[in-house]
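Note that one protein chain is taken out, while the other chains of the complex remain in position.
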Amino acid sequence: MIAFIARRLALVVPVLFGLSVLLFFWVRLLPGDPARALLGERATQEGIDRVNRIYGFDKPVPEQYLLFLGRIARGDFGASIRTGQDVTAGFLERFPATVELAIAGLGLAIVLGVPLGYLAARRRDGLLDHLSVGASLMGVVVPVFFLAYLLKWVFAIRLGWLPSAGRQDVRLDATHPTGLFVLDGVLTGEWDAAWDAALHLVLPALALGAIPLAIIVRITRASVLEVLDEDFVRTARAKGLARNVIRRRHVLRNAMLPVSTTIGLQAGALLAGAVLTETVFALNGVGEFLFTAINHLDYPVLQGFILFIAVIYAVVNLLVDVSYSIIDPRARLS
Amino acid sequence: MSAPAAPPPVTVRVGGSWRPVARRLVRRPAALVGAAIVLLFVLVAVFAPLLTPYQPGSAEWAGLITPSSVPGPGPGHLLGLDSFGSDLLTQLVHGARQSLTIGVTATALGLAVGSALGLLAGGLGGWVDTAAMRLTDVMLSIPALLLAVSVAAVMGRSPLAVMIAIAAAQVPVFARLLRGSMLAQRNRDYVVAARSLGLSRGRIVLGEMLPNSVGPVIVQATLVLATATIEVAALSFLGLGQADPTVAEWGRMLVKAQARLETAPHLALLPGVCIAVTALGFTLIGEALREVLDPKNTTR
Partner (left out) sequence: MSPTTTRARRLAVATVAVALAVTSCSSERGKTATGATGGTFVFAAASDPVALDPAFISDGESTRVANQIFEGLVSVKPGTAEPAPGLATSWTQSDDGRSYTFQLRKGVQFSDGTPFDAAAVCFNFERWHNWTGPLQAENISNLYQLVFAGFKTSDNPSLTNGIYQGCAPGQDAVTITLTRSYGSFIPALAISSFAMQSPTALKQYKADEPGQGGDVRRNEYSTAHPTGTGPFVFESWEKGQRVTLKANPSYWGDKPKVDKVILRIIPDGTARLQALQSGEVDGYDLVAPGDVQKLSDAKFQVLPREPFNVLYLGMNQADPLLADLKVRQAIAYALDKQAIATQTLPPGTKVANQFIPPAVNGFAADGVPTYDHDPAKAKALLAEAGATGKTITFNYPTGISRPYMPSPEDTFVAIRSQLEAVGLKVEGVPEKWSPEYLQRIKSDPAHGLYLLGGTGIMNSADTFLGIFFGRKTVEWGFEDQAMFASVAAARGARNVTEQGALYAKVSRDLMTLLPGIPVAHPVPSLAVAPKVSGYVTSPLAAEVWNTVQIEG
């Protein structure tokens, strides 16, 4: 297992290296002068020259790349053009919000999606099947940000059932030791704070979870259908095993394999979806920060965040592979 | 907002003709609904100028607009005006045209470049394969939307930029897919047979392996047509769509109308529905195609 993880990690390194090259040249291709972007509206030529000297923009390109590589090796991605904040610090500050949202969104998708998909497969062509397949299709075809706006408009503004923005009522003055607000509330015993944070998560999680939910429903349904058809299930039935046992031990376990792969594949989509969802719900996570960075062409932030996201993506997929090999002993061989 | 998970490579029936595929497709109601939607969409897109008497993006009736009110449906303007003072129906109809152009071009572009990459990798193998796959690894290491955003940021704001951005995000997917299904063909009997007959490598790859590997690629292309429509909207939301604010483009219209969600909800809902329905049409066809092309499904 350790060798497997090590091998997988070794594969990540060239990818990150390639990404660093792409990102370096990407910034050079961007319209606009980075020095001027740093100095803002009232920049003078002297100031621009000074910044170019400090950042080495006046050096030959290969040398600039080495400087860039040296900086990122030390974890120094520079500072945001817009706010002057250190990129790494900014990422770490906002990461808990995104983790919380992603867990909630994916959790919702799994908790709703797996049973729905399973039931749909069991009652193939029944009402539930058509409903869940239809609903899951809707989840895929409606743009995430529009879904988020609609959810907010209906449930927060019109009906007033749920909060419309942010992660917690600021009047609560809650304590945040971990930055995951729901967990924080539970740990400190500030139950009202935990409850409030959880309520704030409902709508964003629904919006973010819509696509994974749709995909999980369909994959679960398809793979349960497939497994139900397999010889070993027929054999089990013929042996007269209890239906519950068949379901638990044979059908679900085998059907979960493609589902867990799919969940891993969704990690990237979740991060992208977070850009849109966090913006609509003002969650101040990594995604919202990226959105602002895109809008201001805050390239140090974009560069840093894209690399961070690539690393996280790789780690998540590694975790999925590990869990895959735990669920399915056969996969350990490969 | 990424594409639905890439379909696991399906093996296509070797040397099969497309006729039975079409026959089985017709028996699926979902495929028929999808086909009807897509047909309607294409017809509207092609005949857009004949369907309404107005020019898109004209802002001709800007004088009737205020920040808090937009004239609703009435004679002369079946759906009323949009928030710039153009005819809303005209904008929606020409929006279909934009969507079709961007979707088809982006998909074709992504397909062409991705397939070329996949073909080289899968057909030649060796270091070409390794290099091509490392490149797709890098591209796949960031979410598709971010990749599109990065490309759009460099390219500026034009329809072409949007197309290239969306296509770029699809290149690694197509490359992987084609390579995967070509690898599956490599040791098939007919390839071995062709090789023993002394056919050239190029002949084998292009004449034998490729036609037998395109199934999954076609399925993916259909699905990308769906996601392209949605990604155009997402790019618009992120401020990276087309330049002209009055352009008849659904994503653009949807984003713009969100500010008026309460005073004129139809401004957002109609383009939203257009995007969803179009995407639904392509998705239904794509899904049906995938199931039909999967040999496991022949019995059902």
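A few points about this structure:
For clarity, chains are labelled A and B in written order, and residue numbers in each chain start from 1.
The definition used in the following text is that a contact is a pair of C-beta atoms (placed from the backbone, for glycine too) under 8 Å apart; a residue touches a chain by one contact, two chains touch by 3 or more.
Note that the coordinates shown come from a computational prediction; the quantities given were computed from them, not determined experimentally.
Set against the missing chain, the residues A:Pro62, A:Pro177 or A:Gly240 yield one that touches it, A:Pro177.
The missing chain lies against chain A, touching residues 31-33, 36-44, 46-47, 78-79, 81-86, 89-90, 93-94, 149, 152, 156-157, 160, 163-167, 169-177, 184, 186-190, 193, 279-282, 284, 288-289, 292, 295-297.
Not every partner is drawn; the one left out touches chain B at residues 59-60, 62-63, 65-68, 83-85, 157, 239, 243-246, 258-260, 262-263.
By definition in this document, only the chains that are shown with their structure count from here on.
Chain A makes touch with chain B in their complex at residues 11, 14-16, 18-19, 22, 26, 29-31, 137-138, 140-146, 149, 153, 157, 211, 214-215, 219, 226, 258, 262, 265-266, 268-269, 271-273, 275-276, 290-291, 294-295, 297, 302, 306, 309-310, 313-314. Of all residues in chain B, those touching chain A in their complex are 1-2, 4-6, 8, 134-135, 137-138, 140-146, 149-150, 153-154, 156, 226, 230, 233-234, 237-240, 251, 254-255, 258, 261-262, 268, 272, 275-277, 279-280, 283-284, 296.
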